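Note that this complex is displayed minus one protein chain, with the remaining chains in position.
A, B and C are the chain letters, set down in written order, and residue numbers restart from 1 in every chain.
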Amino acid sequence: MKFGIIGAGRIGKIHAANVAARKDCSVRFVADADGAAAKTLADETNAKVAEIGAILASSDVDAVAICAPTDMHAELIERAARAKKAIFCEKPVDLSAERVRACLEVVKSAGAKLMVGFNRRFDPNFAAVQARIAAGMIGAVEIVSITSRDPSPPPISYIARSGGLFRDMMIHDFDMARFLLGEEPVSVSAMGSSLVDKAIGAAGDVDTAVVIMETKSGKVAQISNSRRAAYGYDQRVEAHGAKGMIHAANIRETSVEFAGAQGIAGDKVLNFFLERYAAAYRNELDAFVTAIKSGGSPQPDGEDGLRANLLADAAYESWRTGQRVKVV
Amino acid sequence: MKFGIIGAGRIGKIHAANVAARKDCSVRFVADADGAAAKTLADETNAKVAEIGAILASSDVDAVAICAPTDMHAELIERAARAKKAIFCEKPVDLSAERVRACLEVVKSAGAKLMVGFNRRFDPNFAAVQARIAAGMIGAVEIVSITSRDPSPPPISYIARSGGLFRDMMIHDFDMARFLLGEEPVSVSAMGSSLVDKAIGAAGDVDTAVVIMETKSGKVAQISNSRRAAYGYDQRVEAHGAKGMIHAANIRETSVEFAGAQGIAGDKVLNFFLERYAAAYRNELDAFVTAIKSGGSPQPDGEDGLRANLLADAAYESWRTGQRVKVV
Amino acid sequence: MKFGIIGAGRIGKIHAANVAARKDCSVRFVADADGAAAKTLADETNAKVAEIGAILASSDVDAVAICAPTDMHAELIERAARAKKAIFCEKPVDLSAERVRACLEVVKSAGAKLMVGFNRRFDPNFAAVQARIAAGMIGAVEIVSITSRDPSPPPISYIARSGGLFRDMMIHDFDMARFLLGEEPVSVSAMGSSLVDKAIGAAGDVDTAVVIMETKSGKVAQISNSRRAAYGYDQRVEAHGAKGMIHAANIRETSVEFAGAQGIAGDKVLNFFLERYAAAYRNELDAFVTAIKSGGSPQPDGEDGLRANLLADAAYESWRTGQRVKVV
Partner (left out) sequence: MKFGIIGAGRIGKIHAANVAARKDCSVRFVADADGAAAKTLADETNAKVAEIGAILASSDVDAVAICAPTDMHAELIERAARAKKAIFCEKPVDLSAERVRACLEVVKSAGAKLMVGFNRRFDPNFAAVQARIAAGMIGAVEIVSITSRDPSPPPISYIARSGGLFRDMMIHDFDMARFLLGEEPVSVSAMGSSLVDKAIGAAGDVDTAVVIMETKSGKVAQISNSRRAAYGYDQRVEAHGAKGMIHAANIRETSVEFAGAQGIAGDKVLNFFLERYAAAYRNELDAFVTAIKSGGSPQPDGEDGLRANLLADAAYESWRTGQRVKVV
């Protein structure tokens, strides 16, 4: 499968490298507004620099990986859909659910295939949790608990254009909750505040938040987020059911422990998302390639992206109004 | 210190045995509507059976441990307060916050000392979490997470008169949240359902519930409860702050692990609250005795009991109405 | 069952308290060369002070717990055997295997019942390891590994009369190895040195030692000992077999863990043997009482004591000569 990579930033580099490392795929073109970045990435992956339009028009491109800034996603998806390319797009499709809906209509009309990059579903640990739930290990799921904390907050400048914690960071957890619950949450209640950095609050956002959700059948989920964790990138999930509980613990830097006069000490958890989710990104690409090659529909798709958006919107609304919010 | 034990049931037996095991304390009298139970416990603790009135009137009694049914607590506290006894009372003071307030007025007027039995504060693990927070180990607390799941649900008959999950079971977690937050929650949102046993729902209660709360300064707490956990009595707390995270893990039956072809397996967590909290009950008594002997005020006191009640009421109200509820 | 306690030191106090706490047992007499110590312990356990001879002659005594200095054990066992008392004796029976053999002859002739205090067999964790091995969980045992390290070395004065590390400290591990192997070691090789304190080496002993042993059928065991462990009282066992591995991990002071910028830290392991093995001492007494009351033979018995002595002698010999030593 021949890829065009649109966006040569941090995440574009990951996907390009993973494509290039596969025997059954290659990177043909790289596009980026920053020509030097595009050139470097193209060189590293044996590809050529090209304009987006040229990539979409090329018969030598089967699929595109959209790694451009968020506000370009929806339009690029639409253009790629019309160009009959298989589409992998980083989350979110757009910050506006309306815009997402319109975009998905175009994808549908074009009969295009779209996968949205909720990479955490492909983490071997979280994927195993879901697979074991699906296999009946804990019986019916009753409570899902997700803890997700970044090592340190992004720059304030990023906060402003990110859509805020609920839409930018917790959106991964909304998708994970849906993935593990196996049923749509219909009600959301959120609380949050700026305890890490007052400037985040001044920018109209929160850096610390908890959310609870319930599904129609009464399953519940809880999410906790912080923009800062002294001990690394805290990523845990737990599901409780009729027959027991299953959880995925954090991944530490090494398995080494020191026992001394002060107690017993192990390493911090892996600090950086690229390292923590390196396998997830590879597995995500594999799922995309496998689905496209077999004529199937890659998951998670645009609808999954939309559902996570709606939950994020509801959480934001709940936080803003102090009321519980129903999700249609 | 000489004790009168009021109530010779399961919890009365624990407190009586702990009193009798101390060199500085003795059980003088045991009262119970079930005379045989009172006799057995009195015999085991070198004490005599007596009526409640006689215990309260005896000059040979310094303190009473009220272990009678919940609906007798408030009246017994008032009578003991007027009788100038030091009072240890099992939680809750009463299911009605109004009744609690009235009772605390009587205690105050009488100048009596009252400790309410939130035993979990005295669990060595949870106490260590609080002590290390107080010592500044994690900096300012930002998120408190409490997981509390019973091994199996009580009989439906008990559900009916218990006051419901929020007031009977989660009340411990409300107290724990206050203990770890160090600040009063002012807002509560609850979701719950009956997933364990439909009969619990039919009785107007939930068996699965999640709650979020926030304090005035923006600290948040999350609680999850289930009336059933296949793996034992699940009791965990976690606090996240500026400098890190601290948590108390479950206690397993043994430290033994088996590594075999199916993986690596350890024991279930301690299944029974009397075993899980054996040390907590001893330490709780010690705190009571130490406070009374030194002329201090035992903690947690009636006000702590009232605050937990108010949070439980708010959670119940939130669950019932689907709205967030403010706590005054 | 009515006990006479011979020896009111540290270990005598434990056994006396455990006897006194049982509903089916009582302490009748306490003997000790130090009259004040005997008086204190007798008062605490509702007993009387008596001479050893008087205890052995008393018809009000069913069993004796011999907690006197090691060099008195063998003679006291013989006297108690002749006096037809059930005998619990702290390890070892004697430092000399010859003396042990002679003593066991007397016990046998008298038809007396003797239990030797290898308390670790009764630790709930180690007992569970043995029980699960016996139940076939790991199949045939192939490798037993025992790690045993004291928090800090005893005084040099103690070293001199202790019989040395192999006979005083590792003797517990020899018994544990036999307990878990289920077969007698027939060959022993030991290495050791004084790395903790040169004075221990000057006293003719080691403070750091490793031993390997094998049984006739080819099962192997390894033991490591140190007289000092900065992180507490290190007590671990592991058994490897055809179907897997089973181990008992150390017990920490609390289940609390702190995750901060330096990593993730838990508590030290329990530091003091009385605390670490509190349950073991209770269970050991229970095994003794149960065996005697049911007319059975308490285990471990004098023969177990002798076998551990022989292994300790062989290890000492191996260390001294640098040769592997056969055990008959």
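Just so we're on the same page, a residue touches a chain if its C-beta (ideal position, glycine included) is under 8 Å from a C-beta of that chain, and two chains touch if they have at least 3 such contacts.
Only a predicted model underlies this, so the values are computations on that prediction, with no experimental measurement involved.
Asks: Among A:Ala42, A:Cys103, A:Val129 or A:Ile143, exactly one should touch the missing chain; which is it?
Replies: A:Val129
Asks: In the full complex, which of C:Ala37, C:Met191, C:Ala278 or C:Ala291 touches the chain missing from this view?
Replies: C:Met191
Asks: For a quick check of understanding: of C:Asn18, C:Asn119 or C:Ser145, which residue touches the chain that isn't displayed?
Replies: C:Ser145
Asks: Considering the complete complex, identify which of C:Arg28, C:Arg79, C:Lys113 or C:His240 is in touch with the unshown chain.
Replies: C:His240
Asks: Spell out, residue by residue, where the missing chain touches chain A.
Replies: Within chain A, the residues that touch the unshown chain are 124-125, 128-129, 132, 137-138, 243-251, 253-261.
Asks: Residues of chain B in contact with the chain that isn't shown?
Replies: So the residues of chain B touching the unseen chain are 229-232, 234, 252, 259-269.
Asks: Touching residues of chain C against the unshown chain: what are they?
Replies: 140, 142-143, 145, 147, 149, 187, 189-196, 208-214, 217-222, 224, 226, 228-231, 234, 240, 242-245, 322-324
Basically, only the chains that are shown with their structure count from here on.
Asks: Of all chain pairs, which one counts the most C-beta contacts?
Replies: Most contacting pair of chains: A-B.
Asks: Measuring between Cα centroids, which chain is at the maximum distance from chain C?
Replies: So the farthest one, by centre of C-alpha atoms, is A.
Asks: To test your reading of the model: what rotation angle superimposes chain B on chain C by C-alpha positions, in degrees to the nearest 5?
Replies: 180
Asks: Roughly how far is chain A from chain B, centre to centre by C-alpha average, rounded to an integer in Å?
Replies: 41
Asks: Which positions in chain B touch two or more other chains at once?
Replies: Residues 243-245 of chain B each touch two or more of the other chains.
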